[in-house]
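All protein chains but one are shown at their positions in the complex.
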Amino acid sequence: MRPVKYNIHPKEAKLADSLIVSEMPDGYTGEGFFATKLSDVVGLARKNSIWPMPFATSCCGIEFMATMASHYDLARFGSERVGFSPRQCDLLMVMGTIAKKMGPVLRQVYIQMAEPRWVMAVGACASTGGIFDTYSVLQGIDQIIPVDVYVPGCAPRPEAILDGVMRIQDIVQNESIRRRNTDHYKALLNSYGIE
Amino acid sequence: MSDILHHNIKLPKGAIEKETTTLNLGPTHPATHGVMQNIIELDGERIVSAEQTIGYIHRAFEKLAERRPLFQITTLTDRLNYCSAPLNNMGWHLTCEKLLGIQTPKRVDYLRVIIMELSRITDHLICNSIVGVDSGAFTGFLYVMQYRELVYEIYEEICGARLTTNMGRIGGFERNFNDTAWKKLDKFLVEFPKAWKEFGNLFLRNRIFMDRLIGTGAISAERALNYGFTGPNLRAAGVDYDVRVHTPYSSYQDFNFTIPVGTTGDNYDRFLVRDQEVWQSISIIQQAYQKVQEFKGAEAEVYHADAPEYYLPEKELVYTRMESLIWHFKIVMGETEIPKGEVYNSIEGANGELGFYLISDGGRTPYRLHFRRPCFIYYQAYSELTKGGMLSDAIMTMSSLNLIAGELDA
Partner (left out) sequence: MMALNNEIVKQKLVEKFGEQLTNWEEPYNFLTFVAPKDLNLKVLQFLYDDETLKFRFLTDLCAVHYPDRKGEEVAVVYHLHNLENNIRVRFKVYTDAEKTEVYTATALYEAANWMERETYDFFGVNFIGHPNLKRILNVDEMDYFPLRKQYPLEDQTRVDKDDEMFGRGGSIL
């Protein structure tokens, strides 16, 4: 017997009922083997180990703090490792107003990230400029970098940010591993002036 | 090496020849919470000089405010200091009430005091826990953030939003606090002090923490005043200036509380002052709670001033009664009389004296609105605070000053 009894319920808990480890990709399975596409395996691995880079400039950054902290706990999605170096990160989370003065900095950060990289625009300001339709504010970050997921709200609730992360996970999981080499993708980047 | 290069550093004789390094800290550096840029000249790890660049999140609040009727400006004030948005909201409403000559009932004042002190707590809670994070103690942050959620839940009951609250109206609140809000406030008042006590135990007499903070980023009272410091940062230097006491607004004169002051104005004193202010805020909330409970009969239901020209009528009445509909239309379309005038009103924001300088020419929107943003004013002292210190101390100084980029850049 162990000196400390962790599970105070008399019934043995069934792990399978309470926890979904991950959806198994389609494939052929038999005794001792499982065959599937490489793309699916890579997608599965990438999806559950996204390293976000928070580019928090204003109000939404405070909601991200709440998302990251104990109550909402972003770590549940495999994203507890919040990196502040763009070189190491996969997901650029732009949270808050981007002023015209900040635009070049954001673009530089995006260029510094290694492929594959995803971008999430959190909040109204990052998505469209929000209520700040003024001379100094960039009207949405998709003017300068491509965006994968937009999270609405001013500021979005932590649940909304988590939902955004889950939508990013969907994109990451289903992305073909060749996508970043296609002409289509290169044309997309070129349209933003990024080589 | 020639001496010209070293004109600002005195090297001992025979020392290894050194050159200074230029380090660009920001605007997206992980240690700068918010978007400020510091170009720091370093000699080894010591700071020779620092120059700040700001404006990376300039959103033109003042120009925007010239296009908006008074009640729409509340949403702008939310986004000034977003760590304590309701405080800014209340400050703006008090300014408008001063211009319009609205007297608020006592119960409204007390409800406002509860909200203002709650948001002061959330602001200080973030600042102090971030000082912890920057000195390498992540635990405190994760622990107290849980209790900020309790405050946000109270906000949600009152106004429906968490962060950018747009709380209250000119003349009071848009609705009375419901039972759930009071219950949640009860819960907060029981649970939070325990947690804050533990948070204090973790840091206040922690040798490592004290060694990191004591003596770093210090400023004398005289310099602090010259730099226009207000709020906790000024009080840490030993000046007991607090707008709540000097120019009481929203019936702060009815409450018993003390102003904690420091002596040296260093990072540790700033931390202590904020820590003590949280205790004072808890006490103020308890007093206000009691005072609100003492109202009986019709008075206990009052949640806004009787000012039909400026206070939006209840939504239900707007849909059912002609007169309410007319008032609603008039207020929203800016048909009500706004007096000409020039008002400066300030409140004790979480960071210091938050001032609103409002010039009205009788039109629908302000002719000019200027925000006195405490962050903007005291960030200019940053280079003086960090000069001669270590780079790692400069990071602590930045977090203990509690710089909020939204407020800084307007």
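Just so it is clear, A and B label the chains in written order, and each chain counts residues from 1 on its own.
To be clear about the criterion, a contact is a pair of C-beta atoms (placed from the backbone, for glycine too) under 8 Å apart; a residue touches a chain by one contact, two chains touch by 3 or more.
Everything numeric here is computed off the predicted structure, so don't read it as measured data.
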(request) Considering the entire complex, write down the shown chains that touch the omitted one. (result) A, B
(request) With the full complex in mind, choose from B:Gln103, B:Ser220, B:Gln290 or B:Gln380 the residue touching the hidden chain. (result) B:Gln380
(message) Contact with the hidden chain only, please: which chain A residues?
(response) 100-101, 128-129, 133-136, 138-140, 143
(request) Name, in rising order, the residues on chain B that touch the hidden chain in the full complex. (result) 54-55, 58, 60, 62-64, 66-67, 98, 223, 225-228, 239, 241, 246-247, 341-344, 346, 353, 355, 357, 359, 367-368, 370, 372, 376-377, 379-381, 409-410
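In the analysis below, only the chains that are shown with their structure count from here on.
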(message) Show me the residue ranges of chain A that touch chain B in the complex, using the header's touch definition.
(response) 55, 57-59, 61-63, 65-66, 69-71, 84-85, 96-99, 101-102, 105, 109, 131-132, 134-137, 154-155, 157
(request) Would you pull the chain B residues touching chain A in the complex into a rising list? (result) 27-30, 34-35, 55-60, 63-64, 75-76, 78-79, 82-83, 126, 141-143, 145-146, 148-149, 152, 162-164, 405-406, 409
